[in-house]
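A selection of the complex's chains, in situ.
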Amino acid sequence: MWDEARLRFGGDWNPEQWPERVWAEDVALMRRARVDLVTVGVFAWSRLEPAPGRYDFGWLDRVLDLLADNGIGAALATPTASPPPWFSLAHPGALPVTADGVRLHHGSRDTYCAAAPAYRAAARRIAGVLAERYAHHPALALWHVHNEYGTVCHCEHAAAAFRAWLVGRHGDLAALNDAWTTSFWSQHYSDWAQISTPRATQYLANPGQLLDFRRFWSDTLLAAYTEQRDLLRAANPAVPVTTNYVLGDWVPVDHARWAAEVDLVAVDHYPSAVDGGAEEQTALAADLARGWARHGARARAAGDGRRPVPGDAAGGGAWLLMESAPNLIYTAGRMHTKEPGRMARHSLAHVARGSRGAMYFQWRAPVGGAERFHSALVPHAGPDSRVFRETVELGAILDRIAETDGAAVEASVALGWDAGCGWALQHPGLPSQLVDHHEEVAAAHRALWRAGFGCDVVLPGDPVDGYALLVLPALYLASDAAARWARDYVEGGGHLVVTWLSGVADEHARVRTGGYPGAFRDVLGVRVEEFHPLADGDEVALAGGGVGRIWSEGVGLAGAEVVRAYAAGVLAGQPAVTRHRHGAGTAWYISTRPDDETYRRLLTDAALAAGATPTCPAAPAGVEAVRRRGAAASWLFLLNHTDRAHRVPAAGVELLTGVAVDTAVEVPAGGVAVVREAPAAG
Amino acid sequence: MWDEARLRFGGDWNPEQWPERVWAEDVALMRRARVDLVTVGVFAWSRLEPAPGRYDFGWLDRVLDLLADNGIGAALATPTASPPPWFSLAHPGALPVTADGVRLHHGSRDTYCAAAPAYRAAARRIAGVLAERYAHHPALALWHVHNEYGTVCHCEHAAAAFRAWLVGRHGDLAALNDAWTTSFWSQHYSDWAQISTPRATQYLANPGQLLDFRRFWSDTLLAAYTEQRDLLRAANPAVPVTTNYVLGDWVPVDHARWAAEVDLVAVDHYPSAVDGGAEEQTALAADLARGWARHGARARAAGDGRRPVPGDAAGGGAWLLMESAPNLIYTAGRMHTKEPGRMARHSLAHVARGSRGAMYFQWRAPVGGAERFHSALVPHAGPDSRVFRETVELGAILDRIAETDGAAVEASVALGWDAGCGWALQHPGLPSQLVDHHEEVAAAHRALWRAGFGCDVVLPGDPVDGYALLVLPALYLASDAAARWARDYVEGGGHLVVTWLSGVADEHARVRTGGYPGAFRDVLGVRVEEFHPLADGDEVALAGGGVGRIWSEGVGLAGAEVVRAYAAGVLAGQPAVTRHRHGAGTAWYISTRPDDETYRRLLTDAALAAGATPTCPAAPAGVEAVRRRGAAASWLFLLNHTDRAHRVPAAGVELLTGVAVDTAVEVPAGGVAVVREAPAAG
């Protein structure tokens, strides 16, 4: 059902949106494009169950048979992301409620509360019926549960579930009152019943409550997922099960933690930048997905050991790009049409970083519905179009590089990330509204990407011994264990870079006293008394060139030496970047957000000092290099994001052209080369 | 009651806001200013019916008698736009509800749901009582139903009415599901009861639902109007009935369709630009009003044939400026005081384009209430004021040009407009948030205005044989009939200009497949695969000079020739403007929004090629020229929007001064001339 060494290609196919006569054309076009996996049924609940308990599977039977007949696999979805209108009418109490108490209506998608028993029961029922009917269908390649879990709710069901979850987390009210510091503003709870979700209130909300609500909701959505997964698994344990992650700061899901519960991490990725930023966002999304997958695989290995998607030679880092936009980039306020070749380059960037294929939303552009102008492989113009022609070409390319499937991605740097930090930094009352964990991770990743270092995303506690460098950007929350983890790494000889706002708070978002950066003060050899956040748009000059933005700090030395000082402003002459020999290792502290070029230089210095080397040191700026390593070979992916061709040193065989490469390969403007490297380079 | 060849002058008079001793001064001042029509009673419900079923008409009797005694006509309003507080308390379920479910309270105006039976009954009752009492009062010139219909509601009454309307429109649920493409996101309706108004929902709403809700609400408000109208007509068929339109993108009223139900199109116009843009907005508003009136007259001619307002020589294009601001322009955030003379110029611009008079809100500035600083003919300073002096002067001018009343407005260009397009382009999920039908109509109108071509607004399907040129800006929705209408026009020899986003969708806002611009692809000889919307503020250079904004497209030629190419960006070298010989005619396509000057040139080229001529080719920039044609004469209105005097070629008699014009007339800076043209010019 899921073979090794083949890259999947396809997308969401919604035959229910079209008359049956269109289906045959669809499948013929899929074959022309070498499509071998399509997601089916994501939003089909109202067609599969037009009335409570009354099912109409005939059309889906025909769809799946048609796929099987044509050798195309199905990622069969449970349709629970969009209950039918009849459900809302039968169960108005299962409609979601905003923090203001507004009960939302159906008429879009995702109009349910994941904590509402009626919703959960209906979702289990339709999932169970699908499992029973299709678990052994020859087209079935993968179960695709739900779609982009991510909506929240503040109804009474949610509040009751929150209370139950809090009992589980804190045990008794005294512990909760302590964790949430309810002594501030007279919020002491004397009965569990007094606790609600963080509904609209008069002024600033409690940070502990906000953080726990986010964690609770991630667990609630996860429970909604796992109960469907268990039904599907029970019907046929051989078929892997997953759900597609939606990315975004607003998403109340701890993707890394969820990774232990999916058989294949699946990610939907839509960059928002239209220029080179889109490439950087793509690389980060792929590295995050792979990092989550590795984190999950370890957790799973410690659990049931189940790993049903074969062919993962990447240490559990296999994942799948489940959705992306063929020819559009969605920016604020408008859609940007990708330049010719960019669709393939974006897709191959994901494949280079471990995606086991390239999937799109959606196959054929619909004529109506809210997303009628969303990108598609078969656009409104039809198959006689640039987009579909590029689709056919990309299908052929994926075939030619199929051997890379499952190979490990080379990385010498580990980059810390934590969902909880992201949530905690969205709370009110922080010293600056510009602080954002995801943005800081992205900035560090961008610096590493520009410096050309391969990078794995890790969570605090993940094994990091194999990496030359560990970078922890704005790791605001740090438990004692996380502090110990970083300290052990350095004392064992590791090189660590920590940036501002890290370690300030514990896992309950309570500030650590005695001086910032709390949890990491000793390993960094610094002590900060006061923050100096910068105004939006302001910058502070750094000695040696470059500027800092967003934030600055009065860094007191407590063992560390100065690498860079502030060169202007109230902190002029005081340390901006420091380095501390600690144990057998070195720990750097960066107390501001450097501009991209300065950040690139700082991390390059730290990485080289740590013994890391770039993936392809001779690659020119704008040419992204990623190396994959399999059991018997290595492959160098070269993605040319510039508008002119570049020659890059390499030796082996370029797979797209089949041409042997002696000393260098020419990568076309905006194009991609994949070189199976000669053993010497391996 | 409504004689020919006299231009009405007046405004909203609210004697109920003042002690009775002020009334005599008011009427004396009206006579001094030659005011002959005042709107009375618009917001007087709580004074006319201070408690349910208890009426107090004494004061209104005295007001109307006073008017009659002074020869001033009354546009007597039904007061239904603002139910009294007692009504809200008696019928809380008739208060309006927002999409979020917030029930609004009284304390402003318009706090009712037009679909609530209790409101409708109360409105009919007060209208009926007024009809019975005043239908034959000698002061009564016109019934003025309600005020500025425009508020919406999402309560249960509205939802029930929406469902009933949908049954009428779609017949069965299958048709509705198809029209709304409910197969997208599992929105299939299996029972009418499942449909509500587009209440707040989780994410993007369904475009079909949004569009039908707008149409439904226009019809709902129209029904609220017509049932009052019928009561008033029944009481005295000789008195014309109307309601004043409020303009604005947010207004859920299809003014053109309503025009068939009013005896005189009446428009409230408040420009928002403070510079020359105010003049352009004024010209457009007037042309829209005249276009709606013509459209309505044709529909009515096909119906009961009733046309009770005599003196319309303009082919049904008679209309009335019912409200405008004497000396203020309302901009975002502040009020702009009009420069001396501008009040007259704005008013005469409306008269030039067919208004049968000049009416204002309001007569005397109130001391309290939300609009206490709204403009007035008698300002807070009293009659010893610039504003009132200019009022008196304007009254005299209107008398001097009374002979122009009812004459046809000369136009060689037809400009398409459609309420539904405007609504459809306000939906989420479009390729750009900058697209706006009304803005595109305004941009095309501005280009024609600057080029000096007279212009009639038409709806798809309206007769266009007499026009040299037909311009269809961003006609996003196009039924098959509309496509045929445009094609027939061109095939018959017409010259057509279509701009981007036109014809993309059908009347249900479903995208037409096979390539854009869907409905007009054949007549234009182009095929577009992909849109390239521009970022806000961005522009793309055009070959030959000028730039495009908001939007661009990859235009494939399918018979058309290139008029202008893109000169920069990803589309450099590709067609931006094309021309296609089709049948006996020519069809142009403009795939971006040109800057004003480029747009002016393009439409000038197209119009001249089509055989159109400007109204007054020698008029200098900034001097607006409009020609009226009556049975025996023609009149040239010249509006000098510049700050210096201009001499303009003309021959005849200038009516404001009574001076004979031989070869040219001097139009004072900021002033107006009206020349009754010598027969040679006719």
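Order of writing sets the chain letters: A and B. Residues in each chain are counted from 1.
FYI, contacts are C-beta pairs under 8 Å (C-beta built on N, C-alpha and C of every residue); 3 or more make two chains touch, one makes a residue touch a chain.
Model, not experiment: these values are computed from the prediction.
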(request) Copy number for the full complex, please, knowing 2 are shown in place. (result) 3
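Definition applied: only the chains that are shown with their structure count from here on.
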(request) In the complex, go through chain B and note every residue touching chain A. (result) 100-101, 180-191, 193-196, 198-209, 428-434, 508-516, 527-536, 554, 570
(message) Give the list of chain A residues in touch with chain B in this complex.
(response) 14, 16-17, 43-47, 50-51, 79, 82-86, 88-89, 96, 100, 102-111, 151, 327, 331, 333-337, 339, 365-374, 379-382, 385-387
